[in-house]
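One chain of protein is taken out of this complex; the other chains stay put.
Labels run A and B following the written order; every chain starts at residue 1.
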Amino acid sequence: MSILIDEKTKVLVQGITGREASLFTKYMIDYDTNVIGGVTPGKGGQTVHRVPVFDCVSDVVKNFGANTSIVSVPPRFAKDAALEAVDANIKLIVIFTERIPKKDVVLILDFAEQKNTKVIGPNSLGIISPGKCKVGAIGGPQNETKKSYMIGPVGIASTSGGMTTEIASLLTNNQIGQSTCISVGGDPIVGMTFRELLPLFEKDIQTKTIVLFCEPGGTQEEDAARYIIEHSYSKPVIAFIGGRFVDEMPGMRFGHAGVIVQKGKGTAKGKVEAFKKAGVLVADTLTQLVDYVKDSLR
Amino acid sequence: MGMFVQIEIDYNKCKNVKNCKICEDVCPVEIFKFEKLDNNRKISVVEENIDECIFCNLCLEKCPQGAITIKKLY
Partner (left out) sequence: MKLYEYESKTIFKKEGILIPDGYLASSPEEVEKIANNLKKEVAIKAQILATGRGKAGGILFAKNPKEAKQLANKIFSLKIKGFEVEKVLVEERLYPSSELFLGITYDLSQKKPVAISSSLGGIDINEISRKYPEKIFTLPINMAWGMQNYQGKLLAKNMGLKSKIMFKAANIAVKLFNIFSKYDCDLAEINPLILTQDGELIAADAHLELEQEALYRHKELEQLNIPIRKDSPRIPTEFEIEAEKIDKIDHRGVAGRVVEFDGDLGLLIGGGGASLTIFDAVRYHGGKAANYCEIGGNPTVKKVKELTKLILKKPGIKGLAVITNVLNNTRVDLVARGVILAMVELDINPSEYPVLFRSAGAYEEDGYKILRKYGIKYLNRDYSIDQAAKTAVEMISK
């Protein structure tokens, strides 16, 4: 098992002819991901790394049955691309593009909710279920992906793509593998947050422990903590919060667009407290994080 | 010559081709520059960009004369 993506995932790449998209398309194929088609309006008929390119999402869905899409188009085209994918009954959309205006994001999420479509991102590096499939640029080139990720019992969800790979690599170094790792995206408003991913991890037999990488700003952590209390969550959750220093510098943005502490809201301190109340272990250092994960798996 | 990369053009091969600037077109990091130089040379290597070379080897593949050589200096 794993969540969101596995061997049955058939990936469509929206914006496949772009510089970054064509690069990670290659990395996905190298990882044995089933990339069945790409879309770049006006470039139908071309191929990218032997993947056929189409003008419309519905062409790919009709002909090949894509169930997952990764959207990597410039911000101004992202709303259109994502809505097209939702309309074509794609079940999971991962949005790689960053800097999409909030209004567009909200419209995408509204429509996705109506059609029961899951959305990861915007500003997501991607998802990987080690040994099975990866969607997006997560892990980088094949060699590095294999060094960083291995099959195992830990589910990771992270607001940072870079830290998803960092934490996975740290666990892999300690012979601890992963079930599914998700870069949820660093923007203020994203599709699936920790709160929505936790129930999926709970149902997944492979996942024994969940690691969350969090940042100041937003309400994801508080929402997740509330969910854990209200639903008597059954699996151990371990959190690490990067950017505690941001608390001391209100009004300033660090790292991601969502990382900002304003008027005492979204502080790292508040998130640590919320987690502790919910019985979530909060690691002070990454070394401690590994120890907590090891303990939880005993 | 850069500190990490050495790129050379064999002008004996390069100058045979009129107005060819394939290397400039394919290079993603702008190492080659097409301009009027002395003795019929048209392509030069931009010194300050040499260390930007990412060894994509597109110039080697696409140069019709095989005039370019690239060496790692580390």
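One rule holds for everything that comes next: a residue touches a chain if its C-beta (ideal position, glycine included) is under 8 Å from a C-beta of that chain, and two chains touch if they have at least 3 such contacts.
Keep in mind the model is a prediction, meaning the values are calculated, not measured.
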Next item on the list: Please pick, from A:35, A:48, A:120 or A:138, the residue that touches the omitted chain in the full complex.
Entry: A:138
Check: Where the complex has a chain not shown, which of A:62, A:99 or A:276 is the residue touching it?
Finding: A:99
Check: Among A:28, A:48, A:182 or A:246, which residue is in touch with the absent chain?
Finding: A:246
Check: Going by the touch rule given at the top, which residues of chain A touch the chain that is not shown?
Finding: 20, 23, 75-76, 99-103, 105-107, 109-111, 125, 137-141, 144, 147-148, 158-163, 165-166, 169-170, 173, 186, 188-189, 213, 215-216, 218-219, 222-223, 240, 242-246, 249-252, 254-257, 259, 263, 284-287, 290
Next item on the list: Spell out, residue by residue, where the missing chain touches chain B.
Entry: 3-4, 29, 48-49, 51-52, 54, 74
